[in-house]
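Below you'll find the structure, written out as C-alpha cells, and then a few comments.
A single protein chain has been omitted; all remaining protein chains appear in their positions.
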Amino acid sequence: MIHMKKDVLIIGGGISGVQAALDLADKGYEVVLVDKNPSIGGNMVKLDKTFPTNDCSICISAPKMVEASRNENITLLTYSKVKKVLGSSGGFEVKIWKRTKYVDPDVCTGCGDCEQSCPVEVPSEFDEDISNRKAIYVEYPQAVPLTYTIDYANCVGCGACERVCDAGAINFLEISQEIPIEVGSIIVATGFEMMQPDEWREEYGYGKYDNVLTAMEYERLLSASGPTDGKVLKPSDGKPPESVAWIQCVGSRCKQKGMPYCSRVCCMYATKQASISKGERPELDTSIYYMDLRAYGKEFQQYFDKAKTKEVNYYRGRPSRIYQLHDGKLAVEYEDTEKGEVKTDIVDMAVLSSAIVPSTGNAKIAEILGIELDEYGFFESKDMLTAPLDSTREGIYLAGCAQSPKDIPDSVSQASGAAARALMPLLKRERKGRSKKKPQRDVSEEEPRIGVFVCHCGKNIANYLDIEAVKEAVKDIPEVVYVDNSLFACSEDAQVIIKKAIDEHKLNRLVVSACSPRTHAPLFQDTMEEVGLNKYLFEMANIRNQCSWVHSDDPEKATEKAKLLTRMAVAKAKRLSALTEEEIEVGGHTIVIGGGPAGMQTALTLSRTGKKVTLVEKEGKLGGKLRRLNTIFPRDIDAREFADRMTHEVADEKNIRVILSAEIESVDGYIGNYKAKINGEDIEADTIVLATGFKEIEAKGWHGYGDDSRVMTQLEFDEALANNSLDKPENVVFINCVGALEEERPWCCRVGCGNSLKNAKEVKKRYPKANVFILYKDMRVFGKKEEEYYMDVEGEDGVVFLRYSTGQEPEVVKGKKKLELKVHDNLLDEDIEIEADYIVLAMQLEGDESAGKLKKMLKISSDPAGFYMEAHAKLRPLEFPSEGVYLAGGAHYPKNISDTLAQAEGAASKALIPMMRGYTKSEGMISVVDDEKCSGCKMCISVCPYGAIDHDPEEGIAVITDVLCKGCGSCASVCPVGAISQKGFEDDTLTAMIRAALLEDEVI
Amino acid sequence: MADFEPKIIVFLCNWCSYGGGDLAGVNREQYPSNVLGIKVMCSSRVSPEHIMESFVDGADGVLVTGCHPGDCHYIDGNYKTIRKIDMFTKILEDFGIDPKRIRLEWISSAEGNKYARVMTEMTEEIRELGPLNLKDEVE
Partner (left out) sequence: MSDKLKIGFYWCAACGGCEISVLDIDEMILDVVELADIVFWPCAMDPKYEDLRAMEDGSIDVIFINGSIRSTENEEMVKLLREKSKKVVAYGSCSSIGGLFGLGNLYSKEELLEYGYNTPSTEEGGVIPAENSKVPEGELHLPPLLHHVRSLDEIIEVDIYLPGCPPLPNQLKEGLPLILEGKVGKYDLVSQKSVCDECPLEREEKKIPRLYPIQEMMLDPERCILDQGVLCMGPATAGMCEAPCPSVGHPCIGCNGPVRGVKDQGARMASALASVLGVEGEERMEESEIIDVVKSVRDPTGSFYRFSLPKSYLRYKRRDIHG
C-alpha cells in the first residue's frame, strides 16, 4: 500500500482548491488535492462565460488545471474522498478512499475509442442531465486528468471498451483502495451546489414545465461545448425561444422557503446570461425580475448598465408565480414595485436563479475534520470578520464557497489567502527544492539532425490516413535522418524507442507527428530531457485533433494535409535552437505600501514566515480607514480597537520596519531588484505589495455639503459617532450612492450600503427615539451575515427606507432650525419631505491619489476610478501582469474587512512564491533585441503588456528584461526594423513554415 | 470553380484558437482539409508580412485567429491584432486583393463547433472567389 508523506491536504478540486494547491506547490510544499469527481475543475468549468469580462470560462480555467496536474509538487487524487482524519495541526493523519476507475490512468491515452464503443447511455451530470454520456467517460473534453473512468453503477460489464482499447488500459479487476497520508495542514475547498428548485414546483413550476430551467442548466445551453453547441433552445420543442425571463432570488433572501442570505452572484450571472443571449440573437426579448440589483463588484455596475443599453429589461419585483398557458408559453405574474402595478408577462422560457447552497457532503466532512458548520451548512470561520480563512480548528483552513457564496475573484483571493494560512504550521519543514535535471548536450555547433515519429494513436490516426505516406513525405529532407512510426507514441515503450533513436542516430531535433502539443508536448519534452536534449528542440504536428479526426470522411485529403503539417513541423524543427529559462535570485524583503488593514495583514503574514518587510504609511499612524470608522459592519466591533490590536501585532514583529509619514519619491526596477527612495532613504526590495486603499470623492457641492456642518460624509459621521460628538438628533438621514451609479462615476462603491446600515443601527441604539431614514438606490448587501443584518435594521421601529433614482437626487435646503430634505420615493411614487438634524452622505469611493504616481513608477495601470488594474479580473486579482508587484485591499476595489484580510493574506502568499523559492524563472520563448538594428523608436515599449521593455538612454536602444517577458511576441511584430525577434517564432521560422505549407518544391 | 481546392493558411493562437481546433477534433466535427494551421503564442505575433508571404507563396486565403477580446492570455495582444488586420485589410484592397481573402476570427478553446464552422465558411468563401494565383501571375 502507498503511504504518502505530504505537507498539505486540499479537499475539493474546484478553482479555489486548485488555486490554493498551486500557491503552496509553487513554494515547494507538497500538496495532495482530493476531488470526489473523476476530474478536477468544479463548478467554474461548467460555466460558459464569466462576468463582467465575458471571459470564456473553460479557456481561462483549463490552463490552471493543466498547470496543477503537471506540477511535480501536486498529487491529484480524483474520484476520491476523505475518510478519516486523526492528529492535530502540524501532524494530521488522513485516510483517503480512492475509488477505482477501472482504467489505468498511466496507460490510458484519452483517445476515446472506448467511449465510442460503450453501449450504455446515462444522463451527463456535467451537462446538468440535459445530454447523455456513456458509462465509460470523461466529464468534459478538456478534463484534467484526461483519462477515462468507468462508472460502476451504470456499467453493464459487456467488455466492449476493453476489446477496443489498443493501449490495454482497462482493468476490470482494479479495486478501490484506502490511501494513508500524513500532512501538516488541511484546506477545505468543497465549493457549493445550486439549490434544486423542486421546492418551488408550486410557484414556478420547475420540474412541471419543460421550459422552466435552472440558471446552471441555461449556462450549459449557452456553452459552445454544451449539449446544444451554444444555442439556446426550448427543451419542449427544440426551437429557439422568442423571450426569456430570469427570476432572481429563487431560494435566496427567503427565510420561509430557502436561505435568508444573499447568494452574491445571481444578479450578475443573470445579467451575463441575458446580455450574451441578446448579443447572439438581438431579437430575443430578455427580462430580469429582481428585488435589488446587486452589481457591487469591480466593473459590475458598468456591466449592468451595458446590459440595459442592449435592451435587457429589468423589472423590480419578485414574481409570485409562473404558470403554463395552453400554447405552452409561460405566464410570469409579478408586482412591478417601481410602477406599483401587478402585471403578467408572457414568455417562452423561464430561468430560475436558484440559491447557492452548501455542498451536501459538508456535514460529513465537518464531522471527519472536527470543525463546525454555520447554521446553513457552510463552514464556520474562527471569526467571520477578522479570521475568515481559519476554520474552528487549528491547522484547518477554508477557501472559496465552502465558507460562503462568493464570486470567482473573491474565491481565488481567498484560496491564495488560505494557502498563506496553511503554511504557518509548516514553517519548520524542509521544502522541496528544484529537481535536478540531466546536463544538456550542446548542439549549437551541430548541423540539424531531425528524427520524425509518426503516431498511429491506435486507430485514431492510422484508420483515417496513410502513415507510410506521411513518413515518405519527409524522409528525403536532408536534415531528416530518422523516421519511424509508433502505435502510441506517448506510451512508455515508445519513449524507450525515442531515447534509443536520439542516442543511436545522434538526433538533435525531434518531431512528433501525432495529437495536440497542448496535451502531449510536455511528455515528449520530458523524454528529451532525460537523454540530455534541450526540450525546446521539439516540435509537434497535430495530425489527429486537427487532421484525422476532422477529415475522417476523406482519407486521401487527410493524408495530404498530414504530409504538409509534418513538413511544416520539420521546417520549424530545423530552425529551432536550444533555449534556456533564465533564473534570477529573489531575496526576502518586501515593501508594503499602505498601512491600513490590508497592508498590516500582508506585512504580518510575510513577517511570520520570516521575511523582512518595510511597511510604508503616508499618515502618522497605522490603521488606515479603520482609524476613522466607529464600528465594523456587519459585526459592530470597535474599529479603533481592532486597528490598535493590529498595530500592536505589527509592532511585535521584529521583521517589520514601519515608516510613517512616508513619502515615496521613486520606485524602480523589477522582481528581486527593486530600488525605492522613501523619505530620502534608498531601500532595496525583492517584491512590492500595493495596499494604498481608497478615498471618498470630493463631497463639496453634494447635497449642501460644505455649507452646513450637519451635512457629513459617512466617514465624518463615523468619526462623530466614535468621538460621541453628535447632538441628540430627532431625525437622521442617510443618503446612499452620492456621486455613484451616475454617468461620470458609474461604479458601485461596494461598502456604502452596509456602512449606512450599521450607522443607522448605532443611531437607534444611542438615541432610541430618533427616526432614521435611509435613502438608497439598490440595497447592496451581499456578504456573509449582511442580508440578515439588513433584515434586522429594516425590522426596527423608526427606520424608514426610501428608494430614489439617479437623476432624482434628494434636494437639501437649510430650514429655520433643521435641514429640510425633499426626495421622490420611486416605490411609493411620492415626494417626501424630511426635517433632518443630520444628513450623512455615503460618498462614492475612488482609488487613493498615490495610484497616479505609483502606477507610472511600477509600469502598471489603473482604471478610470483610480483602482489598480489587476492582471486578470477573474483569476489573477492579486497580481499584476509583471511578476513582483502584488495588490491587496481597497487599492484593488473597496471591500469589507473580511474580504480585505483574505486578500491581504492572498497577496502575501503571492509575494512569498518567488521569495520562498529564492528565484524566479523567465520563459524560454522570449523576445530578444538585436542591438545592431534597434534604432530606439520606442514603438515596442507601450505594446508590451508586462512592462518588460525599457529604453536604455545611453545606448538609445530597447532593452528587454528577460524575467518579465512572457513570450507573446507582439513586440517582434511591432518592430519596424526587425530588430526584435521571438525565440522559436522568428520571422524566418514562420516564413519557412508558410513556404513548407505552400511551395511543394521548396527546399525545407 | 467547383473543382478548385483553395489553400488557406490559418494562424492559431496557442491559448484559445488552437484549443478550439483541438476541441473540434475531440468532437469529430468535420470541415474541409484546405486549412493549414501555424501556431503562434498570441495573435499579436502575426504581422502583415507573414500574411503577404502566404499570399505570394500561393495561399488563396489567410485566417488569423485569437482569443475573444478581453480573453487574451497576454492581456491585450488581440487588440493589437484587431487594428493590424483592419489596417492591413485596407492596404490589401488597395493592392487589388479581395478583402474576403483575409479574415480575423475569435475562437475560444471552448468553441470547437465555431472552429469547424469558420474553417468551412472560409473554405467555401474562398472557393467561391476562385484562386488568387499571385505566385503564377504573369506580367
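Chains: A and B, in written order; residue numbering restarts at 1 for each.
Methods note: contacts are C-beta pairs under 8 Å (C-beta built on N, C-alpha and C of every residue); 3 or more make two chains touch, one makes a residue touch a chain.
All values derive from a computational prediction rather than experimental measurement.
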With the missing chain put back, one of A:426, A:902, A:974 or A:1004 would touch it. Which one?
A:974
Out of B:5, B:76 or B:125, which residue would touch the omitted chain in the full complex?
B:76
Hidden partner chain, residues of subunit B it touches
44, 47-49, 52-53, 55-56, 69-70, 75-76, 79-80, 82-84, 86-88, 90-98, 101, 129, 132, 134, 137, 139
Applying the definition given at the start, please give the residues of subunit A touching the unseen chain.
932-939, 941-943, 951, 956, 970, 973-978
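Going forward, only the chains that are shown with their structure count from here on.
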List the centre-to-centre spacing of subunit A and subunit B in whole Å, with centres computed as mean CA coordinates.
30
Using the touch definition up top, name the residues of subunit B that touch subunit A in the complex.
7, 9, 14-16, 18-19, 21-33, 36-42, 44-47, 49-50, 53-54, 57-59, 67-68, 70-71, 73-77, 80, 84, 108-114, 116
Which subunit A residues qualify as touching subunit B in the complex?
48, 53-60, 62-63, 112, 141-142, 223-225, 229-230, 516-519, 542, 544-547, 549-554, 557-558, 560-561, 564-565, 568, 871-872, 881, 925, 943, 945, 966-970, 972-974, 982, 985, 987, 990-991, 993-995, 997-999
